[in-house]
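The other protein chains are all here in position, but one chain of the complex has been omitted.
Note that the chains are named A, B and C in the order they appear, and that numbering of residues resets to 1 at the start of each chain.
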Amino acid sequence: MDLAATLLDGVLLGGLYALFAAGLSLIFGVMRLVNIAHGDLILLSAFVALTVTTYFRIHPLFSLLLVVPLMAILGYALQRAVFNRTLGEDILPPLLVSFGLSVFLQNALLQIFRADSQRLHAGPLETWHIDLPFGITMGALPFLMFIVAVLVIGGLQLLLYRTALGRALRAVSDDGEIAQLMGINNAHLYGVAMAISLAVVSVAGVFLGIRANFDPSIGPTRLIFAFEAIIIGGLGDLWGTLAGGVILGVAQTLGGRINPGYQILAGHLVFLAILTVRPQGFFPRTR
Amino acid sequence: MPVKLLETRGLIAFYGDFQALFGIDFQIESGETIAVIGSNGAGKSTFLKSLVGLVRTKAETISFDGQAIWGKPAYRIIDQGISLVPEGRRLFPSLTVEENLSIGAYSRRKGPWDLEAVYTVFPVLKEKRTLPGTALSGGQQQMAALGRALMANPKLLLCDEISLGLAPIVIREIYEQLERITANETTVILVEQDVKQAMTVADRVYCFREGRVVLEGRPTELGREQITKAYFGV
Amino acid sequence: MIERIQVERSSRASRFLAVVGLFLLGLLIAAPLFGNRSILYLLVEIFVYIALASLWNLLAGYTGLVSIGQQAFVGLGGYSLFALTIFTGMPPLVAVLVAGIISALFAIPTGFVVFRFKGAYFAIGSWVVAEVYRLTFAQVSALGGGSGTSLPVEIVRHIANSRAERDSVIYWTGLAIVVGVLMVIYLILRSRWGLALTAIRDSEAAAESVGVDNYRTKFLIYFLAAGATGSIGALISLQKLRISPDAAFSVNDWTAFVIFIVVIGGIGRMEGPFIGTILFFILREFFADLGSWYLMFLGLFAIVTMLIMPKGIAGWLAERFDLQIFPLGRRIILPKGKQIAFSQFDTSETSERRSTTKVNDD
Partner (left out) sequence: MSALLQLQGISKRYGALLACDNLSLHLNPEEALGVIGPNGSGKTTMFNIITGITVADRGQIFLLGAEITRLPAFERCRRGIARSFQIPHPFGGMSVLENLLVSAVFAQGESEKKVTYRCLEILEETGLLRKANVRAGSLTLLDRKRLELARALAANPKVLLLDEIAGGLTEQECRLLVEEISRIRSRGVSIIWIEHVVHALLAVVDRLVVINFGKKIDDGEPRTVMGSQAVRNIYMGPEGDAG
């Protein structure tokens, strides 16, 4: 019976990983940019939320009202000032610049917040439980986070496939030169894409902060989970990314039940297994 | 005195590090249709791309609608009312036919052209509006690309080899629609390899060879040999 | 006319620098005679980073394989050494070489997995594989599990009796490895493989269409780099006399710093890792005690370099002063002895945007 509970935990954890992945997948889809600092930006939003909650003494979920816009603005500025300059045929510049950003962010956070692990306290919400049949109980908070994750991914899908902005983002992703012929300012649109990505990242960061302890050094592993969720779920489609996140979450929780040391390793091994099975391997959709 | 919609003087353009145009003087009046002919590599497409700012150029002036547009980024020039139907059509693969048309109106310029107007001119696009752009035949893709450019309600429409790789009857159908389009005084520059087809539609003709204008005039005034000599340079 | 043309492989400058190099090598060999313990330790660290940076440069700068997972082989090499010495009693110095071979063998299955990725995905894919190795060794209790283990005393004594002797032996081993790695890389780049690598870097499609087998060439370089990285990993663990999964497979120590060294030094040129390593250690000596401020500065420095000077210092030097320490190019001398500008293995075409190199011919 507790196997069902473990599976449920895995699914709910998968929602968080899908959120990690959605931001990364959007950026890669629109401009072929793999942001090595993606994990550290998740951490940054957690720390910003920490500052906001302690300073204004408000609930972490309310802090989202401030953290999300802040991170979106940071995303737009980062893209226009730094990343736009690195886009082009050669994959090295964006990779190395984002690598430098990752090291910078980790150490800046270390300098400000020290290395001790922190936690965003959600108060009584953390203890609420929902009783399900067969005596399984489900934490209200993880369930809420999963619902929000699904809503965010649904929202991104709607934005991409139902709005003029989404149309423009897909057009720029298909053919940057012809997009300009439509009157699209590519540089601005890339900025908007990074702003959206960091908005999603900030939700993921706050949930991460509520769900578990965090410290400045755990960014890179979050990047790897995001990457694995994208690959397992199949490129390009955000619902696939959700499925990828869930599979990764379940693999990790199952592995964790066998032996706590196997949790992350199990996720990696499932990722590698799925990868070697896929015939064509993984080629980023190059135009 | 008819209004000069677009004028270039001493236009030089580069394709990568290769100079493709060597000082083009060109002008077109509002409502006119001009054909630009010339063999492959003569610089026709580069000329259109330099007007919309997609290639590196140097020029004494490129003025459009009384304003200098030289050196402006492409999206600013498009906003002022120039639209280009690119060579090879290049519809957006992940967008449906209707989405490809709607994104043509991204710059939201007012005018007679909207989805309904395009569908009346090209009814087949209405049937196939939910299909992805790539699922259309060559001719239908060309119509969609033309419709996409019209959706921006341009003052000046640039067409780059719209008859390329199309069957003769399809070319005729497209050119008939083009005449209906230019009826309500849209100004058109037509780059065309199919010399015969171009002559039937154009008020004036420019012939390019190796990045220079080698012949210019009204189709009626220019003889067939004159054109062939300018075209092949032999 | 053609028969009287000579093809020159080295210039006067590079011959002069070769002599200087030999003199420097002689000095380095003699170092243990007058250097104290901390200097020897520092020199070995410098050797390690020059070798790792040169190997990473060979992968990313020449072959176009941008890996963030080379720490996998540093760790594999280290653990191989510990396993060989502890379980089979193999003499440590022999184990350093055998550890390299073992790492190279591991590179075969690893390569099959990561070569399914392309471009930026290859970078993260290789990182994930390194993490798998790290977490796996953390489960191996026989080698100390997560907290790691130290090299048993009798094995340490096996290197040499006294501590001073041990320091010298490890130092010479380190010197031998770095010289060996650099010679191998130099010979590769001077040989037909060097032609193939730079051809792949400049245009994969064209390389394949003139007869270069891209996949096998890249795999061979990945295989060799893994072996050399393994030996270096073994040397590192031998010098530290201790090993743990987080230290042996550390992405910061064995990948992040190495990438910064190559980027700042100059990617795609053999001189890059040298200049980068020297600069890195100068910065470290002065600023390391500032802790995370130092690392923040390093991150920013890499970003600025990549944006402003993508060719790095070596690239800038090559363009400004036509300086070429390692003569890798080929140059023809016309019979009238009229010299033509020296060609060098520059990085990809991106440098073309800058003014074209001076051609003092027609």
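One rule holds in what follows: contacts are C-beta pairs under 8 Å (C-beta built on N, C-alpha and C of every residue); 3 or more make two chains touch, one makes a residue touch a chain.
Values in this document were obtained by computation on a predicted structure and should not be read as measured data.
Under the definition given at the start, what are the shown partners of the omitted chain?
The undisplayed chain, in the complete complex, is in contact with B, C.
Touching the absent chain in the whole complex: find that residue among C:12, C:192 or C:320.
Per the contact definition at the top, the residue touching the missing chain is C:192.
Decide which residue listed in C:143, C:212 or C:303 touches the omitted chain of the complex.
Result: among the candidates, C:212 touches the missing chain.
Among C:116, C:134, C:166 or C:201, which residue is in contact with the omitted chain in the full complex?
Counting the whole complex, the residue in contact with the absent chain is C:201.
Against the chain that's been left off, what residues of chain B make contact? List them.
Within chain B, the residues that touch the unshown chain are 16-18, 39-41, 87-88, 134-138, 141, 161, 164-165, 167-168, 172, 175, 193-197, 199-200, 210, 228, 232, 234.
List every residue of chain C that touches the chain not included in the displayed model.
That gives, for chain C, the contact residues 1-3, 5, 7, 192, 195-196, 198-199, 201-203, 205-214, 268, 329-332, 340-349, 351-352, 356-357, 359, 361-362.
Just so we're on the same page, only the chains that are shown with their structure count from here on.
Tell me the shape of the graph of touching chains, choosing from line, ring, star, complete and other.
Line.
With centres defined as the mean of C-alpha atoms, identify the chain lying farthest from chain A.
Taking each chain's C-alpha mean as its centre, the farthest from chain A is B.
List the centre-to-centre spacing of chain A and chain C in whole Å, with centres computed as mean CA coordinates.
33
Quick one: report the Å distance separating chain A from chain B, using the average Cα coordinate of each chain.
44
With chain centres taken as the means of their Cα atoms, state the distance from chain B to chain C in Å.
53
I need the residues of chain B touching at least two other chains; which ones are they?
Correct list: empty.
Mind pulling the residue numbers of chain A that touch at least two other chains?
There are none in chain A.
Once bound in the complex, which stretches of chain A touch chain C?
Where chain A meets chain C, its residues are 28, 32-34, 36, 82, 85-86, 90-97, 99-108, 110-111, 220-221, 223-224, 227-228, 231, 259, 261-262, 264-265, 268-269, 271-272, 275-276, 278, 281-284, 286.
Write out the stretch or stretches of chain A touching chain B in their complex.
Residue positions touching the partner: 164, 167-168, 170-171, 173-175, 177-186.
Residue numbers of chain C touching chain A in their complex, please.
Checking each residue of chain C against chain A gives 60, 66, 68, 112-113, 115-121, 123-125, 127-129, 131-132, 135-136, 138-139, 146, 251-252, 256, 259-260, 263, 267, 291-293, 295-296, 298-303, 306-307, 310, 348, 350.
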